[in-house]
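If you scroll down you'll find the structure; I have some questions about it.
Excluded from the complex is one protein chain; the other protein chains are retained at their positions.
Now for chain A:
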Amino acid sequence: MIDVKPRRLLTFLCNVLGIGIGPVLADFSKGHALESSPLLKEGQGQGQGQGQGQGQGQGQGQGQGMDSHSNSNCPSGNPLVPFEICDNSKPHHERRSRLKSMQFDDGFPLHEDNARSVYINDPKRTNQNYEFTGNEIRTSSYTLITFLPKNLFIQFHRVAYLYFLAIAALNQLPPLAVFGRTASLFPLLFVLCVTAIKDGYEDWRKHRSDRFENNRDCLVLQDHGIFLPKKWNRIQAGDVVKISADEMIPADIVLLGTSDKSGIAYIQTMNLDGESNLKTRFARQETVPAVTSESCAVTGVIRCEKPNRNIYEFTANMEFNGTKIPLNQTNIVLRGCVLKNTDWLIGVVVSAGQETKAMLNSAAAPPKRSKLEIYMNRETVWLSVFLFVMCSAVALGMGLWLRRHKHQLETLPYYRRTYLNRGPETGKDHKYYGIPMEILFSFLSSVIVFQIMIPISLYITMELVRVGQSYFMVEDMDMHDSSCGSRFQCRSFNINEDLGQIRYIFSDKTGTLTENKMEFRKASVFGKNYGNSMPVPPDTVKSKRRWKLKSEIPVDSDLMALLQKEKDSSSEERVAAHDFFITLTACNTVIPVVSGNRPCSYETKEDDGVVSIDYQGESPDEQALVSAASAYGYTLFERTTGHLVIDKNGEKIRLEVLGMHEFDSVRKRMSVVIRFPNNAVKVLVKGADTSMLRILANDDDIVWHATQDHLNEYSLEGLRTLVLASRDLSEAELEEWQSAYLEASTALFDRATKLRYAASLIECNLKLLGATGIEDRLQEGVPDAIECLRQAGIKVWVLTGDKQETAISIGVSCKLLTPDMEKIIINATSEAHCRDLLVEAKARYGVRSSGKGHGNGKHKTIVDPGMEEDDTAPLALIIDGTSLVYILERETESEASLFDIATACRVVICCRVAPLQKAGIVNLIKSRTDDITLAIGDGANDVSMIQMADVGVGICGQEGRQAVMAADFAMGQFQFLRKLLLVHGHWNYQRLGYLVLYNFYRNAVFVFMLFWYILCTAFSTTSALTEWSCVLYSVIYTSIPTVIVGVMDKDLSQQTLLQYPKLYGAGYRQEAYNIRLFWLTMIDTLWQSLVVFLIPVLTYKNSSIDIWSLGSLWTIAIVILVTVHLAMDVNGWILIMHLAVWGSIFITYGCLLVLDSIPLLPNYWTIYHLACTPTYWITILLVTVVALLPRFTCKVASQVLWPSDIQIAREAEARSKKHGDR
């Protein structure tokens, strides 16, 4: 509704109010900016804060940008909500292709006609036919000339400013001039100036950093065939550039060759996706020989897709020496990445400047709006009604008065419509336009006088208060994760108060409830279970190992013995075990990094003995598996596109990699085709059990059954399982596959489908090797936190991709599921089956239907604590992804019953859910209740639900930072949620709820008072208060204590809040702000305004008081009244509050003294006269006491007779403190 750029206004308001938050904010921002925009690195630190999403230089890419590629597949979808469900018939899996690894379906089918051609090392020709952008970047928005108009234009996009402007413009019309020119323009000009100065400063810094970026040097192949430095902004598409180690990539580059003979380059993509591990990029083998460190003899054409923002996807091909070579995302290096562990790389620029993926990703996430704010807007409509009624009353009164005095107006001394002594003009009207127009003008001028009835300043105050609250959340030591050193982050400033009203938590499992530090625990090799026996201490088997791993893995001695049993090497079991470990080592995307060495030059280190090795990979599971294999003597040593080297107990095996089908969410497996030194060709496959067990050859023998049993057993223990299998390929099969693979991987469109087809040729009739069980331990404090949240009345739902058994076991271990619970398990195989299950469950457990609630859509979860779950055993719902597909995507009726069951259950666990389903489940609750949902997760697969939920929380974990960047809040561990919600959420909500009510009151009482007076002035919209006092009332006189109390007031200490989690219920029961409180406040406001108006009038009714004196009395009386009102409601007084509250009264006096010392104002010297009389002071005292007496009495009475939980807890706290002190 009001497009307020939070940071901007905040900072501005800090300045406006000149209060001590300024330095705090600055400090806060400093500590915050880098974390909140992880993409801002290396010399571009002038982040503008995520609110505006303008990172600098290449370090672009904010928030959900990473995910926005999915939009393009969803033409009807809201571009801001990438995972918004488009209800078209398009298969969903196309859109939710991304899982934790970097696999994608072809999101952007590359048709020949919209491809772009880049001629390698021929920028002129490249840029001849196409409009390529240069590599110059411009993140700044203004130039010297455009600054003023453009800045004003942008500023007036905000409704608040437009309101100010409209009011000020109205006031400039001569018949309406209620306030003087300066006074009426003051608020607007002030806001505009300060914002303009701030914008100008920010933009200047952007200019500076742009200049810095654009003037960086890079080696570019020039006319004479040698590399010469060139400025970044001169680089064009088609240029061949050379990057040295630790340099930043200036544009999106297709690799042609690197210092590594096989064409590998290691890059760090921290600036793009925040993942700190190294990724490999490959130059195509065909071009590598043509490239040396000083020259590049590659010529050809690259046809690539149009620039887009999907950083995980690149489709192109290269015509080189007459052949078409496919290119994919492993061949491109994006702007903003940093070259690591590689001496140099040479590549051709395919898109530059604003067209690079990094720059395209620099859009900000859509702002969320808090529930409280939505309710507040609803009440603002009521305030507008009040405003309209009052203005109409004034206009009507004016009309009637004019009609009654129609014949006197000409000479009426205090109106005098006409000129009487102006010669020729005598008899003409002066500022009189006839009764109808006068009524209109009267209406408009009363709008000007009553303008603050609509609390526009409240939006600004709220932003300011939220910044203060965020500061305290960020600074909270209890939410600092010392193990990985990550602070709490507030990435969104709009929804702090939602944290205090959460009703549902949707939690990811892996990395959120668990640590996501994978440990290889168990293995089932050829039907035999290993890992139960006591692990042999690693050093006993270390003798033969020359590789030092970062972590030590306990080794099962039986398995070790099996592997070392040389004699019996031909036995099936032994071969299976060997293949098992080869698969673990080969079938993955892990990159070994030998410390201190380039991976390619290991020969020099051969004599050294122990070399430490570090595995870099995107999947922690794979890292764990490779490390485990290494512990058993199969050390992955070197990996390129073409081959890998395994050190098997000291013996080096070089395996040729013929092809690799990477993991994708449809197949749920990964395979690699390997040619062994003995020329045998094998396909090694690893994948999820559901997808693997179907494609096995021996799907019914003992091994199969044993493995199946082991898998179940592992799942019950909460281990993550993977099934390994392999197959020997015959030459014919190999050839068939190779041609399909080649065609698929050079295809320009539909590549994913073709690759899947190629994979299906070999991923069949596999021989089962075994299964692995990886443990992902629960994070510290998770069970306690969940228990605590549940006591607080929050429903915790776990959404996981794991198997049902694993999910249940995790549920048990984190105390979500308790033995006394009735478990409803929905595990359907068909749509009808699923519906039946739901209906049956509903009937069996007597779940009440939410009824027709469909029409109105939303209903409120019944929050009466006495009603819930008292008669029957608590229910737990366990539902799997397949059933969810049936329910969420097809059937509205089942969806309703699912909702009924789910809300009746205390625990809901959804297993085997895909990312989009997670969002679907969140949406199920969100669309059917008014309750506030929170989603917490750590991985890219959680992004959709994090964005869907009202509040998204990201865990800074092992899986990159996509979740963090999409989230509103980010923190290190799940258990911090407890403090975040119970303490900070509670405080934020209480504070902001009170703030809103108080602001409504504060402005309305002032406006009502003006209104009463206008009724005594023949409806002529006179204000007894000086125009400056009218303007300054909400800006200076009363604003500071509002903000301070909004930021710092504390109803309960954090100890109490954590001790009684149920106190959190005040939040979702909306106890601090609801429509009843609004109306009570308004009635109170009416009373207070009458008192503050009438008492001075009655006191001075038979006296010679002048309008300015009475106005001065009203000014001070109302300021003291609203301040004391606030003081009455403060829960915990600290020094700064005393200063703010009582200080603001002094400030008001100060302002009045200054205003009354200017001889040119009609109110000159008023207050000096007034303050000398005792009547003045006792009137103020009387006003304050009489106005507040009803409120105080009601407050006391309700506290004595109907104490709220918070009140009792407060008393208990105060009592214990007193006892403690004694």
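The rule is short, and it goes like this: a contact is a pair of C-beta atoms (placed from the backbone, for glycine too) under 8 Å apart; a residue touches a chain by one contact, two chains touch by 3 or more; residues count from 1.
Here, contacts and distances are computed from a predicted model.
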Record-based protein name (UniProt) of the chain missing from this complex, from "NADH dehydrogenase [ubiquinone] iron-sulfur protein 1, mitochondrial", "ALA-interacting subunit", "Actin-related protein 2/3 complex subunit 5" or "Guanine nucleotide binding protein (G protein), beta 5b": "ALA-interacting subunit"
Selected residue (touches chain absent from view) among A:163, A:388, A:415 or A:757: A:415
Candidates A:237, A:563 or A:1110 - the one touching the absent chain: A:1110
Candidate in contact with the missing chain, chosen from A:239, A:476, A:802 or A:880: A:476
Per the touch definition above, residue among A:455, A:793, A:811 or A:1067 touching the missing chain: A:793
